[in-house]
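One protein chain omitted, others in place.
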Amino acid sequence: MEKIPILRMGSFLLVTIQVDMHDRLAVQLQDDLTQNISDHDATGVLIDISSLEIVDSFIGRMLANIAAMARVLDAETVVVGMQPAVAITLVELGMSLSGVRTALNVESGMELLYEIRGNFHSDQDNEISQA
Amino acid sequence: MSRLPEILRQHESEIYANWLREMTSAVRRSDLLSEKQLQGESKELLTAIVEGAKSGDVANLENPAWEPAKELLQSVSARRAQSGFSPSETATYILSLKRPIFEAIRKELGAKADELFSEIWTATLMIDKLALITAEAFQSTREQLITRQQQDMLELSTPVVKLWDGILALPIIGTLDSARTQVVMESLLGAVVQTNSRVAIIDITGVPTVDTLVAQHLLKTITAARLMGAECIISGVRPQIAQTIVHLGIDLSQVITKAKLSDAFALALQKSGRAVVRTTPERSPVLGNRLAANKEPKE
Partner (left out) sequence: MKSLKRETFPIRTSSDVVVARQKVREWALELKFSIVDQTKIVTAASELARNTLDHGKGGKVILEILDDTPRKGLKLLFEDNGPGIADLAAALRDGFTTGGGMGLGLGGSKRLVNDFALESEVGKGTKVTVVRWK
C-alpha cells in the first residue's frame, strides 16, 4: 500500500502531504509518524500541507491527533503552508485546531521548531535521511 | 366554459403572424435582439401560452399547466433585462398580444355580443397577468445584478497595506457583516501569502459598533490567519468598544488588542525581532535634554 514518506532532519521529522488522502492513508500516516517519533527520539515534526487543496474535518482531526500524540512523546508539531481557501473553509466548518502550531512555510516552520525545541542532537545536524 | 383555449389553438399561426406585425419598431429593439431570435422566442412563448390555456383555467395562472409558459416568460424576461431592455418594453411585448387575440375572438364570436365580451375579458385578464410576470422577473434579475455589484464594491473597499517586511495592516471601515467578513478574510489571507507576513494588524477604528456578531466575525478572521501561521493584533479599540465587549461577555483573552495603531505596530516590530533606532541626535540642547529624559527606550 502506498505510504507518505517521512524525512528526517536532525532530530526533526518532515512530512509533505501531496496527495488527496483517503481515510486509510491518513490513519496510516498517524501511525507511521508516532512510530517514527518514538524510534528516532524526534523532538519536532513539520507537516507541510501547502499542496493540500482540501482539508475536511477528518484531516483536521488527523492533524490535531498527530500534534497531541507527538506532545505526549515530547515532540512539538508545526503545520505549515495552509492555503487561504482551506483556512477560510476550516474556520467556517468550525475547526480552529487550537492545539496545533502553525507557520507560513517550511522555512518559518523550521525556525519555529528551533526556537521552541532547539536541536539537541548536534552530531546529526544537517543530515537529511529517510526515516 | 371559456371557448378561448379552443380559439387560441385554432388561430395560433394567425395570432403569431399578427403579433409580429403588431410589434412596433420601438418594442422590437432590433439593436438588442435579432429578428430571428425574436421570431423564435415569440413562437415558443405563444405555443406555451396556448398549451397553458388548454387546461381550461385561462385566467388562473396557478394551474400547473401554466408552469412551462411561466418559466419561459421568466427566462425571456431575465435575458431581456440583461440585454438592456426596459421593463415596459418587455411588458408591452406581451401586451401587444391582445389585439391579435381579440381579432381571433371576434372572428369566431363576432355576432354574439355577450359571448364576445366575456371572452375578450378573459383574454385580457390572462394577458395582463402574463405581462405582470415579466415585470416581476425583470425586477428580480436587476436585484441580483445589484447584489453582484455590491459584492464587487466590497472587495474594493478592504485594502490591505504593508507596513513593513512581514507586517500587514488591514483598516476596516464600516460594519462587518458576514458577507464583508468573507471578503476581508480573502483579502487578508491572500496578502499574507503574497507578502510572507507573520503579523497582521486589524484596525477597527472605523467600525462603528462591535456586537457579538461582529466579534465572531473578527475571531473567525483571526483564527483563519492563525491557521496559516500569521498572528493578528487588533488595534483601534475605542473605550466605548472596550465597554461593549466586556458588557457582552465577549471573550477576547486569546487576542492581543491595542487602543492605538502605533502601539500595535511597535508590538508587531518587536514580534518580528526589530527595533526602531534614532540615527540623528536631538536638535535643541535645552528641549533635547527634556525630550531625551521623557523618551526612555521601551524594553
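Labels A and B are assigned to the chains in the order they are written; within every chain, residues are numbered from 1.
Please note the rule applied: a contact is a pair of C-beta atoms (placed from the backbone, for glycine too) under 8 Å apart; a residue touches a chain by one contact, two chains touch by 3 or more.
What you are looking at is a predicted structure, and each value in this text was computed from that prediction instead of being measured.
Within the full complex, the chain left out of the display is in contact with A, B. The hidden chain makes contact, of the residues B:90, B:134, B:182 or B:235, with B:182. Residue A:89 is the one among A:36, A:89 or A:105 that touches the chain not shown.
In the full complex, chain A makes contact with the omitted chain through residues 20, 22-24, 53-58, 60-61, 63-65, 83-86, 88-89, 92-99. Residues of chain B in touch with the missing chain: 71, 74-75, 78-79, 82, 141, 144-145, 182, 186.
One rule holds for everything that comes next: only the chains that are shown with their structure count from here on.
Each chain gets one centre point, the mean of its Cα atoms, and the points for chain A and chain B are 41 Å apart.
Contacts from chain B toward chain A in the complex involve residues 182, 185-186, 189-190, 192-193, 196, 198, 220, 223-230.
Contact residues on chain A toward chain B in their complex (touch as defined above): 80, 82-84, 86-88, 90-92, 96-97, 102-105, 108-109.
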